[in-house]
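A single protein chain has been omitted; all remaining protein chains appear in their positions.
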Amino acid sequence: MSGLGARPISISRVARVIATKDLRIELRSRVVTNQVFPFAGLVMVMFAFALDNDAVLSRVAGGLVWLATLFSLIILVQRSFAVDSADGALEAQRVAGLDPAGIFIGKAIAVMAQLVVLEMLLLLAAVVLYRVELHISGVVLLVTCVICATAGLAFVGTLYGGLTAGARGRETLLPLLMLPVVAPVLIGATRATESAFTSGGAAVSDGWPWVGVLAVFAVVFAIGGILSFGSLIEE
Amino acid sequence: MSGLGARPISISRVARVIATKDLRIELRSRVVTNQVFPFAGLVMVMFAFALDNDAVLSRVAGGLVWLATLFSLIILVQRSFAVDSADGALEAQRVAGLDPAGIFIGKAIAVMAQLVVLEMLLLLAAVVLYRVELHISGVVLLVTCVICATAGLAFVGTLYGGLTAGARGRETLLPLLMLPVVAPVLIGATRATESAFTSGGAAVSDGWPWVGVLAVFAVVFAIGGILSFGSLIEE
Amino acid sequence: MTSASSTTTQTFTAKVATPTTRLVGAMAIVSMAWVVLGGLFVTPSDVNQGDAVRIMYVHVPTAWVAYLAFIVTAIASACWLLSRKHAMGFDRVAGASAEVGVIFMAMTLLSGGLWGRITWGTYWAWDPRLTTTAFLLVTYIGYLAVRGLGGSLEQRARRSAVIALLAVLEIPLVHFSVLMWRSLHQRASVLSGDGDIKMDGSMLTTLLVGVIGFTCTFAWLVMHRSRVLAMQDAVQSSQLDAALQDRASESAGLK
Amino acid sequence: MSLVVDFRDAVVVFNGFPALAGATFQVTRGEVVLLQGPNGAGKTTLLRACAGLLPVVRGSANVLGIDLCVDRQSVRARVGLLGHANGLFADLTIRENILFWAQVIGASTDEVTATMHRMGIDGRIADEKVSLLSAGQKRRCALACLVVRRAELWLLDEPHAGLDAKGRDEIDAIIREASSFGATVLIASHELERTKGLATRSVSVVAGQVQ
Partner (left out) sequence: MSLVVDFRDAVVVFNGFPALAGATFQVTRGEVVLLQGPNGAGKTTLLRACAGLLPVVRGSANVLGIDLCVDRQSVRARVGLLGHANGLFADLTIRENILFWAQVIGASTDEVTATMHRMGIDGRIADEKVSLLSAGQKRRCALACLVVRRAELWLLDEPHAGLDAKGRDEIDAIIREASSFGATVLIASHELERTKGLATRSVSVVAGQVQ
């Protein structure tokens, strides 16, 4: 030991270390690849099964992709915080004085990385399973939409995940709190995706305003999270 | 202390004590009433959003009710076992030599009780939100269907919940294992409910064979669980 | 330690190929060759489907052999549970058979998808047969995941045996799904139960040879795979010997 | 002299690591045996194996006359294990937790009340949710759950951890009493000064072997 005292810790360093840690835990446990991905796939199949109507299906393919993403988001976020709060590690992070904004960004980045992979697979599944067609201008729209929507979802998820983490029995509060808030993302992303898929006669250009909404949403919750995450994870 | 040794413990006593304990924990924590119920409601609303079409909605109302039930079942079961395995209490039950069949029945009864309440609310919501019509012969069918389906779901959920409880990272295996297995329930209950709702021109009498399928399913998994639960919850 | 492990290796290299596996392998090769020739050149093309019908010679046998594989898994699991000594051989056969079954079921889906693209104009439809087939596949992927959960060999065997016995109940669901719902998919035309087969003679022969060929392939794969699994278990046990010695020397060092 | 625990070259493996590496270990009825040894030596593993929770893959293991290699179930109703974890239902109160075990076992409510008084967890905290208690209070509750079970073989993993001076005295008294009623007690502990006086015999566990 050579002297005492805290060295200054930058937000970006905290974010990087936290994101690395979360992603490493996921890679180690393979929960997402082995279990959440198949779950999302199953959700898609279940919908199709329950709805049981081809014409309806291809019209709502976009909506189903994002609905499945949403359910998976809940699991992803719960897992992201369960990993921390299991043995008091979230508390350890708080007491270590890590900048909450850094924790927020780090965890959101980790969630985002996992979500993007998931969405890619789901969209692929939709194209194959629900028979949608995709043109090059649609792909550009789709990619932008996925990026904005994912960022928004990850920020909202991390924000509410932090709020509901830690205390017993709060986990199930997460969907209740989160689902209404992400409703705009669901709608926006669905409409944008439908435009990209040109389902129901929508034009690709119709999708861009929705992407704008998604971007605004993501920015709002990024800022909100950075400012308020500290107070949310306090007891 | 007056003498040592185990007194004989009957299965029904174990089942009763376990069911009481689980229901008491639920009543205490109010997780189900406050959070799973609204969640299920939200799922219904979300569907309406994603589908966005009145005619389609009332036709698929039955499917949506059971889909929402299914997702809630996953949460219910996860919670039912999380409560036990948090501090090694499931292990304590194993080491105390409680009859696994008793544990299985007890936990399944507790899940059943919660599910029935949930389904009543969802069906009510469907009647109100999706504007379906219901006649007296339909009500009889519906009640029988709910009872059989609920028993089947609770048994399957408890069976696979026990398998995936305890070890870290296994929780997310639950949906993967359970959803394909409960697919017949989803189909059967959906068809029976649609007959009860007489949606898409179905006759009420068409529903009864499906109820038979549901009953067989419940019996199979009740027996399977009673025989095998002990080996499933072993490490 | 090294001498012990080298002897185990020898014992197992000697066991890798036996006359039985060689025979089954040869039968598989011959009958598969017959199917390729018969399927591509001998049999006529269909009135409605044209040459697409040739996919059948892969599609139908893989589906039936996948069923067979899952049934074998269930039987082996039951044998494990019932056998007094809990012989691990049963468990290994169950595992190997499920692995091969999953591969075959995936081939059914794949070939069905391609066939559907040609005849129905789509890779996939929400048809009961197709959906239940997908569920069956997922169920057995779950079964394999359960096998991978860890724990002792005995625990692995016990847990997966229960799952296998429950999972096999889905097969009738897949088989009868075409009768239970309105369906795009072909109704049972060979295994229809009324004994009335509506198919050209050479087509039927080729199909049956296909079934034999895929069955032999299945048997060959399962035999080898369960031997590999046995070797894995043996390696594990010899690794345990080494680990035990390590710990013993650790304890001697601390004494 | 009847052997309650009889392990011979018993091996317990976790993912290929032999946490118990050929342990040979006998305990006769009524003994109070202290297991000592460094961290990671295998004390907890030994206790859990005795409770039938872990498969013994080599060697032989007999507990209360039952061969654990054949049947790990039937021994369980006769042993009581206090592990590192308390095994309590966090959402139930102290009273409800103890009553749960009492009901399962068929013990009377009086017995529950008496045990709670004895462990000093009556009064205000008796009806407090366990998740809200202090570490020592939780440990006391876990002990009370064990006491009402009246096992023949007690397996205590660091029973003193977290308890205050009075609690420590109480647990010593409980162990003495159990042993005087004919129960056998195994204690894994690092607090040798305290446990030495209590135990009739002490063995050390080192690197998965009992010496």
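Should a chain be cited, it is by its letter among A, B, C and D, assigned in written order, with residues numbered from 1 in that chain.
Keep this in mind: a residue touches a chain if its C-beta (ideal position, glycine included) is under 8 Å from a C-beta of that chain, and two chains touch if they have at least 3 such contacts.
Keep in mind the model is a prediction, meaning the values are calculated, not measured.
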item: Residue touching the undisplayed chain, where the options are A:98, A:118 or A:132; value: A:98
item: Residue in contact with the excluded chain [from D:34, D:125 or D:171]; value: D:125
item: Residue numbers in chain D that touch the chain omitted from display; value: 14-15, 37-40, 44, 84, 120, 125, 132-137, 139-140, 158, 161-168, 190-193
item: Interface residues of chain A (partner: the chain not displayed); value: 1, 3-7, 9, 13-14, 17, 21, 24-25, 28-29, 83-84, 86-89, 91-92, 94-98, 230, 235
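Keep in mind that, in the parts below, only the chains that are shown with their structure count from here on.
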item: Winner on C-beta contact pairs when C-D is weighed against B-D; value: B-D
item: Whole-Å gap between the CA centroids of chain C and chain D; value: 46
item: Chain A-chain C separation of Cα centroids, rounded to whole Å; value: 37
item: Of all residues in chain C, the ones touching two or more other chains; value: 131, 135, 138, 141, 145, 150, 155
item: Chain A: positions in contact with at least two other chains; value: 35, 38, 42, 49, 51-53, 168-169
